[in-house]
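Data first, discussion second: the structure below is written as structure tokens.
Here the complex is missing a single protein chain, while all its other protein chains stay put.
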């Protein structure tokens, strides 16, 4: 009953095996190895993006912040949702990597930016003068920080607003697999209009691996230097590539995400059946819900772990707002046991 | 016969096994896991530094540049050897992380700074005004970029000069294991006077892991934030810790380094016996030598890989300057086969 | 009728004269001149802060951003009002100078932060982990961006909250003279608890000059290097010092600010008498008011300049929100003529 985070669990055995399998022999350093070449090609293929530049890094913060530095000057304005990971949860890494870019948070229900709100924010930025900085890029998160998803249509709408203003679109896909599995859409369809992508592996069964994708090679100019300068080029790069490659094998990425999503769906339904209520719909692998205080007490007493989602401590007779995150490693027993405790 | 780099080979099986062994279950993220706690404690013990702050990162560039940013302000002067990795081979990562610190290169034979030269450089820096920046720190590399070593006495001498000027000392120990094995000294003895250490794992059999050590906790203030902001905190931090912990098991780190050193020693001796000459003495796992042109041609024809160490291309009848690097994975056969080709 | 900004007017003749007067002869460069020494001493005296470190720079953005970089690490959280100049109007200069610090905006009526809101924001920041960055400093603006003032008691309350959390307090005093004149308090009384100050000259009759003050010299460590590295040390520093010194002569700073405030007060009263209404009380030299649409049209037609304070364009039959800023150079005729147009 470990629902604190999808990074609390270890790596999927197939990914661990991939590390073992690629371990033999001497190969080129810094990415000049065959595993890396194979993995980059495999991502270009699954993304249906033959010209894309694909690179692998170890952390989501690195992936996101490197993209921000690549697409925004130091004086740029980066539009994102007010709960975006890049804004709230990366210790100002985008500001550090970009040398000062301003994250401009936009409100929006359940973690999603509405196109009209984005358009207005961009207009205000464009109308400002030197004091305001220069419009630089838009970043959306899919699945969002609220466990909801942008549909392919939503993404296209956001991209249209951004592109009309001349701004590239980044998607923080730390949970992109969960979004694709949840929406049941084709991966490339969910990325129409996206210029740069952080494609998460770590939360989906890898040890530590993410892909950075630039669909237009022009956006990737100098990126390898930037990655090196920030310490994110591994000398033995094959170990990053092998993880990401294993995720594509037999659709492992989708199967793991689908499993996590299914667990979340059951949790969400279950919680409602025992008197709880959802704060946001469950589109992916996160459940934001209010659960009865007694259920919360019982769950904690039995060792369930999850984050509270409110500022003040839980109070008797008040429902408790919680975030439950499932992962590839969540078991049916975990879900059933937790729901039993809720009753 | 792969002598291009000690990062061309994969990971030692024991280290790979450690990854597998730590993989089960859900643990705290971002370093709040038992493997990390155990590994940090183990390093404090082997370093005989009960108060030290130990952290793990994935790359040597990250380790070094984070230390530089920690010990130098943006306007600081960082003294290092003119061939230091931080100066020549990290794509200006120290400048990036520190926001502009100036690396002040110091000449010195075979990769080592002479204390008197350091003292003079520090004096010049101290005599300068605002235009020159402020003296901030000293960084030495052990084993050096020339495969030589600072002895414990050498390190203490450098530290004395630095400390008299109020400057902390960093040791880039990407090949520290090779230095300890080569010198046959106790690890703590080689670190007397060192304030911050990058302790390499990757070149010594890890997949991607280095330890950063601050012997005085005051030097580590805020370091975890700095690491996070630069994307170098793994959410599943246990995988970094497990690698570094495995290196300490049964002195694996020393045994691997000792093996690599022995291979280098044999290569160095062998090269001299066939008409080559050493450019620098072989103290660790690197051989800098001039070999006969014909021997070079034969070696290359038989698939030996290594770096040339001169600006102009090899010329007939001219000895060829080469760098041969051995590693934990170099075999006796590799060495023997190479020396056969030399003859 | 130029009410667009207090930096639209030129320099007061006495300040221009001070430039002429200090022009003769060769003196030490980079601040080693007698005018600079005299000016720094004069500010220490007027601030009743014999140990303070005083430096002069040319722009308010430089003053504020340098202080932020001095008091916050790159991973720091800087608390400020959501309308603070450092947050909205300096093109992310604090982020640039500090290398990434996060400005955490706090809501508050009429440009002022309430101590309880500050305390809560600091608590949330302190409760966060690595992802949130580290609490670093508090910055308040006096007079505020809304033309209101913190009283000495208000400042002390803010400082108490900040200091209890171990955070230093910066005051952006671009219009500090107007605050002192408006409150009728002693300058040192308004700075109790303040650790670092940007003391504005440019908006108050200088050509381009601001003082940066650190009340505790420990906070100023390395500041001169930081100033130099960012290009804000003048080789002929006397010209900055002379401006700031002239402001202290015969209380020129207070007299100019008092005049500007009086003009604003009259504007504020007048606007109310002709059917307008104040959006915020007039404490200093800015009037935020809603004026009748017809009055706005007449004023514009007669060449009055000022900024609109609303997102959408003025509409017939709707009062128009405007900002009127007065300065040392605003004349009684300007005020009278404008109010005539309002009628």
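For reference, chains read A, B and C in written order, and residue numbers begin at 1 within each chain.
As a working rule, contacts are C-beta pairs under 8 Å (C-beta built on N, C-alpha and C of every residue); 3 or more make two chains touch, one makes a residue touch a chain.
Since the structure is predicted, the reported quantities are computational estimates derived from the model, not experimental observations.
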Chains shown that the absent chain touches, full complex = A, B, C
If the hidden chain were put back, which of A:35, A:158, A:233 or A:329 would touch it?
-> A:233
Which residue of A:133, A:147 or A:258 touches the chain not shown here | A:133
Given C:50, C:184, C:231 or C:313, the residue that touches the chain left out of view is C:231
Contact with the hidden chain (one of C:29, C:82, C:120 or C:160) | C:29
For chain B, which residues touch the unseen chain?
-> 74-75, 88-93, 95-96, 99-102, 124, 130-133, 311
So which bits of chain A touch the chain we can't see?
-> 30, 73-75, 99-100, 129-131, 133-134, 222, 224-226, 228-229, 233
If the missing chain were put back, which residues of chain C would it touch?
-> 2, 4-5, 7-11, 13, 16, 19-20, 22-29, 57-63, 65-66, 90-93, 96-97, 202-203, 207-208, 225, 228-236, 238-239, 305, 329
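Throughout what follows, only the chains that are shown with their structure count from here on.
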Chain nearest the overall Cα centroid | A
Approximately how many whole Å separate the CA-defined centres of chain A and chain B?
-> 34
When the C-alpha atoms of chain B and chain C are each averaged to a single point, how far apart are the two points in Å?
-> 50
The positions of chain A in contact with two or more other chains are 90-93, 96
